[in-house]
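All protein chains but one are shown in place.
Labels A, B and C are assigned to the chains in the order they are written; within every chain, residues are numbered from 1.
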Amino acid sequence: MTSIAKPQIPLLPLERNELGLTIRDYSGSMSTLCAGCGHDSVTAAIQEALWGLSIPPYQVAKLSGIGCSSKTPQYFDSAAVGFNSVHGRMAAVASGAAAANRGLVVVGVSGDGDSLSIGLGNLAHAVRRNVRMLYVIANNGVYGLTKGQFSASADIGSRSRKGEPNLLPPVDPMLLGLSLGATFLARGFSGDKAQLVPILRAGLSHGGFALVDVMSPCVQFNDHEGSTKSFRYVREHELQDIDADIIPVRGQIHSEQTPGAVTEVELHDGSRVLFRAVPEGYDPRDRGRVGSYLVESARRGEIATGLLYLDETTPDMHQLGGTPEERLWDLPFERLCPGSAELAKFQARLR
Amino acid sequence: MTSIAKPQIPLLPLERNELGLTIRDYSGSMSTLCAGCGHDSVTAAIQEALWGLSIPPYQVAKLSGIGCSSKTPQYFDSAAVGFNSVHGRMAAVASGAAAANRGLVVVGVSGDGDSLSIGLGNLAHAVRRNVRMLYVIANNGVYGLTKGQFSASADIGSRSRKGEPNLLPPVDPMLLGLSLGATFLARGFSGDKAQLVPILRAGLSHGGFALVDVMSPCVQFNDHEGSTKSFRYVREHELQDIDADIIPVRGQIHSEQTPGAVTEVELHDGSRVLFRAVPEGYDPRDRGRVGSYLVESARRGEIATGLLYLDETTPDMHQLGGTPEERLWDLPFERLCPGSAELAKFQARLR
Amino acid sequence: MAEVQLPEAPSQARVNEFALKLANVNGTGSASTNNLLMQTIFRMGVPVSGKNLFPSNIQGLPTWYEVRVSQSGHTARTSSFDLMVAMNGQTYQQDIQEVASGGYLVYDDSWPLDPEMRRPDITFLGAPLAQLCAQRFLTVKERILMKNVATAGLVAALLALPVDELSKQLVAAYSRRPQLLEDNQAALELGYQHARDNFPCPLPFHVEEVGAPDGRILIDGNTAVALGAVFAGATVGAWYPITPATSVMENFIRLCAQYRRHPGPDGQEGRDYLILQAEDELAALGIVVGASWAGARAFTSTSGPGLSLMQELLGLAYYTEVPAVLVDVQRAGPSTGMPTRVQQADLLSAAFASHGDTRHILLFPSDPRECFLHTVRAFDLADRFQTPVVLMSDLDIGMNDWEVPELTWDDSYRPDRGRLLGTEELERLEQFWRYGDPDPEWTTPRAVPGETPRAGHLVRGSGHDFRAIYTERPDEYQEVVDRLLRKHRAAAAHLPPPVVERREGAPFGVITMGSCDLPVREALEQLPGPEPSYLRITGYPFPPAVAEFIEAHPHCYVVEQNRDAQLRSLLLIETGAGGERLRPVLSYGGLPVTASFVRDRILEQESPQ
Partner (left out) sequence: MAEVQLPEAPSQARVNEFALKLANVNGTGSASTNNLLMQTIFRMGVPVSGKNLFPSNIQGLPTWYEVRVSQSGHTARTSSFDLMVAMNGQTYQQDIQEVASGGYLVYDDSWPLDPEMRRPDITFLGAPLAQLCAQRFLTVKERILMKNVATAGLVAALLALPVDELSKQLVAAYSRRPQLLEDNQAALELGYQHARDNFPCPLPFHVEEVGAPDGRILIDGNTAVALGAVFAGATVGAWYPITPATSVMENFIRLCAQYRRHPGPDGQEGRDYLILQAEDELAALGIVVGASWAGARAFTSTSGPGLSLMQELLGLAYYTEVPAVLVDVQRAGPSTGMPTRVQQADLLSAAFASHGDTRHILLFPSDPRECFLHTVRAFDLADRFQTPVVLMSDLDIGMNDWEVPELTWDDSYRPDRGRLLGTEELERLEQFWRYGDPDPEWTTPRAVPGETPRAGHLVRGSGHDFRAIYTERPDEYQEVVDRLLRKHRAAAAHLPPPVVERREGAPFGVITMGSCDLPVREALEQLPGPEPSYLRITGYPFPPAVAEFIEAHPHCYVVEQNRDAQLRSLLLIETGAGGERLRPVLSYGGLPVTASFVRDRILEQESPQ
């Protein structure tokens, strides 16, 4: 059912990227999410980011866990091979895929339940390994697919449809990532594509684990008064004071510029991130201060968005492992198997 | 084998607590850990803290996961009923025990592997629930019981016995706890009982989840040059600038006082923590600054010890759940079962 | 696998004996229509069942509701329908195929029907419901919602349901929202009148009131489980949401809020329960094990994927002898499978859960009433045998409304806590050994933390002797695990007894479990020749009656809803019956098994062509 083909509505001639592809070449099946679900905007933003960077659609490995958010890999980039895995384990499965083939552009999409409840341990350790991938949490503060229970990112005091308040402190993936030594932390809002697409492009260009938390309201179960993840709430409380943009060597900038102080950061692949920090002197590389900044803005009931933390010096999983530039999965067998002579030699010691 | 009775060496008359019990009344079987293992000192400190607070030995519920550290509940308080559970799940099992009986003094002992690798997710969520318990991580940076692999708390650059360096960033349970909204975070060193015992007593008196990280070197696999969790390293790099002491209403103070500025904090049960912050003005209740402080000291290669963070206002799991003062497990059945009349009434709606 | 028309249902005698199906789109409010119709038929005293076939998504995909009306009590699912209410253009084609020859199809002729879709052997009834609603209601949302209610009115007319009964239900539902009530009533009337004016009402098959449904209720299994947990005195619940188990704990929350709030002395809130939404299934069972160990009656509910994640902790509870009640509302596997479809495919996974030598107690309720009874029993068994007990419910029982006899409760019931010793008993003991002094059923004394210094011990999932002390000695280790095996066998006598119906001269036996009960019974009636014997397994371990039943018949069919004949496998292992004796009948497409399927599979093997 999730495979309903998208209606082929005739459009104006579409812009082409460096590969000569249009945004439609990055599309997937028609979404079966609820009309107006924030996750569909996240999908669209991912699609645009991939297109904008002129990444060949088939070079993407798209993965997810389980949840409404985790259905989205079906809805973008049909040319890619994808893996809709099990609840909470996408970080591990993606680590394995990245290990086997370092040439893949690994894109993981998950939900707040998938990542911060059942998957928290596995996400935390994928962060530590600094697996090179874009990891998107489509964060709505609820379990959408199981019909609206609070997730671990529900804010204290936000109310479910049935009117019960959430009483537990939320897990902020940005603070969590910071405590674990994450190398790229950014937050966007599904309703603000102009900010989100550049963030995702920066994440795709990052040479390690890019954790992107996207506030993505659930229209069905968490878009009503009292919920701090509703469209209305997010629009009112979003702190759009830190903004990320990107000038990838592979493509052009497509988002509007914001005036203000700029920190220019060169990413692992040579592309540059222009980092606009409205609080004067905000340094995305100062781990200690980023933490207090996040705590402070949370305390004010505000959501800090933008590229929040960046560390471009830490080696990624493959660099730590000293693997070759080639893809491990199809190294020639001759290089892998020591052969009979070595086996005989080895056994000389066992006699 | 772990039940070898302790040799009954005649001692000088032992001091008695308010219950008239001596420290020996809080002892367990003889340890089968390696001679000199830091975990034995942790056991001794827990024993002393329980004794010092005059907690009736049988009111304790002692729990653990799996590992050398998790064997220790056998080595203290034989009068208590304990549960040596499975690897990484102690936080969950302890949450259940605390739920069933809020009168228990729940003491969990775990290792860094048990808590920060396999158990990270479950620990994180027990922190969020603010289960009232003392949760001790006997932290040695290695998996002792499986013979010396790096754990998630191994420092970058520390070397295993075989000489390999660890390359992944360590999980600092204090920073992690802070990011999750923990209400009590403290760190001690197994070799420094004078500091550790008061910390544990404070944790036992805390009205929520008291997470105590104890540097507890493994003499077998991680007490050699290059390891940052060795006795030598910890003694040299420990930052003993924050110190906790406690004046419980149930007992006397047994640790030495350190001169310096004092923040007096009243704990949930009415006992007081005297908080000595050597960096002038250190406020254990300032979440944002505690974070930067921890990041800063880690960056300097130092280990901050003492009572690091305290929040005595957040309700614990039972308060959040609105349970009665009684223990749930033996509430009279009459109060629990609605009875046949109510059943009939209920079914009127199903017709 | 074409289904044969039911022989008991000749078209002239179709009053109170037919099936209908409503095809819709989920998230559009069709559930209330379904309930309205189902409830009305139920109140007319005619046996009825409703099966909700919904997709694993929240909005916009096809969903169906199947209603079977059967005076003779055959309310199992059927796969051929006398009336199809096809309100979803996406599935017209498929829906039309499922109408029985001579049956009727209602569709919305606001849009024309593709003539290719027509079938000559059924009657098409077009009603412009969308148009009618568009005229009457203003907003898109209203129009969508009210079209459903109009449909209910239409079906009421076709089936001769008393429209004032439907109307009464609307009043009950919307009494506090007058505008909504008015709209609903208008829509109901609109559909009802349209049908009366344009269609041959009532249809040859329709409902005739029989009387009040005395002593019967309409309830789903998950609510019944939650009720059972409340009545059994469970105080701690831990869970992680998963379809189709979610409503077990959501109902428990609701019921506890209703029955268990006892304000404390100084006015502070006193909720005599604590329900924790855990971060995953490992934690959910971990909490249950901890709470049970500390003395509470605690439980969790889950479905397949959760059961897989709970394996290690089930092994821990088994070996440390800690009670734990687990409700597994089975859905179609493997892996994520079809979360909104039914199977009975977790038997092996539950019976032998966890590595090493483990075996657990399973209970197989066949309807919501047994969900209630067996849940209470599960707590008693878990306490008495100090071990996990898994209630093997399924999506069909758990999430559909079933008509069952009213639940009753014996107020003299007190929990069987087994050998959970109180402080005084413990202090009277010379010496407390947690795993020593087994009783005739191989259970040993148990003490919870916090009671008395006389009971100090440390339970552990590692090798231990009768004192709970770590051991690696074969004899000490075996003493404990041998006892565990004997204890498990002893539990058989305390399980709900299997339903055995032995018939003289039966050519063979038919064995089944759980929600297969109704379709298998119906199938047996349809089989020619002497009636076969019937055995419904109600729990594992099996009591001797099970092997005796197999022994007493030349062969038996084992009917179950999984691909791998998992019940048959358990029977082979436990009874030693050879494979020849036990012939599998397997339905595993995810929809509840039908009588005709069972009948045909048996007939095929009894009289091979």
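In the analysis below, a residue touches a chain if its C-beta (ideal position, glycine included) is under 8 Å from a C-beta of that chain, and two chains touch if they have at least 3 such contacts.
None of the values given here were measured: they were computed from a predicted structure.
J.: Quick one: which shown chains sit in contact with the chain that's not drawn?
T.: In the entire complex, chains touched by the missing one are A, B, C.
J.: With respect to the chain omitted from the figure, which of A:15, A:164 or A:342 is a touching residue?
T.: A:342
J.: Pick from C:346, C:367, C:451 or C:600: which residue touches the chain that isn't shown?
T.: C:346
J.: Mind listing the subunit B residues that contact the chain we can't see here?
T.: Answer for subunit B: residues 1-2, 32-35, 66, 68, 71, 86-88, 117-118, 120, 143-147, 149-150, 152, 220 touch the chain left out.
J.: Where does subunit A touch the missing chain, residue by residue?
T.: Residues of subunit A in touch with the missing chain: 1-3, 56-63, 73-74, 77-86, 89, 91-101, 103-104, 121-122, 124-125, 129, 317-318, 321-325, 327-331, 333, 335-340, 342-344, 346-347, 350-351.
J.: For subunit C, which positions touch the chain that isn't shown here?
T.: 55-56, 304-305, 307-309, 311-312, 315-316, 318-320, 332-341, 343, 345-346, 348-349, 352, 354-359, 460-463, 472, 474-475, 477-478, 481-482, 485, 562-564, 566, 569, 572-573, 575-581, 588-591
Just so it is clear, only the chains that are shown with their structure count from here on.
J.: By CA centroid distance, what chain is farthest from subunit C?
T.: Between subunit C and the rest, the longest centre separation is with B.
J.: Where the centres are mean C-alpha positions, what is the separation of subunit A from subunit B, in Å?
T.: Computed from C-alpha means, the inter-chain centre distance equals 35 Å.
J.: Distance from the CA centroid of subunit B to that of subunit C, rounded to the nearest Å?
T.: Each chain reduced to its C-alpha mean, subunit B and subunit C end up 43 Å apart.
J.: For subunit A and subunit C, let me know how many angstrom lie between their CA-based centres, rounded off.
T.: Each chain reduced to its C-alpha mean, subunit A and subunit C end up 39 Å apart.
J.: Residues of subunit A that contact two or more other chains, please.
T.: 117-118, 120, 152
J.: Could you tell me which residues belong to subunit C and also touch two or more other chains?
T.: Residue numbers touching two or more other chains: 279-280.
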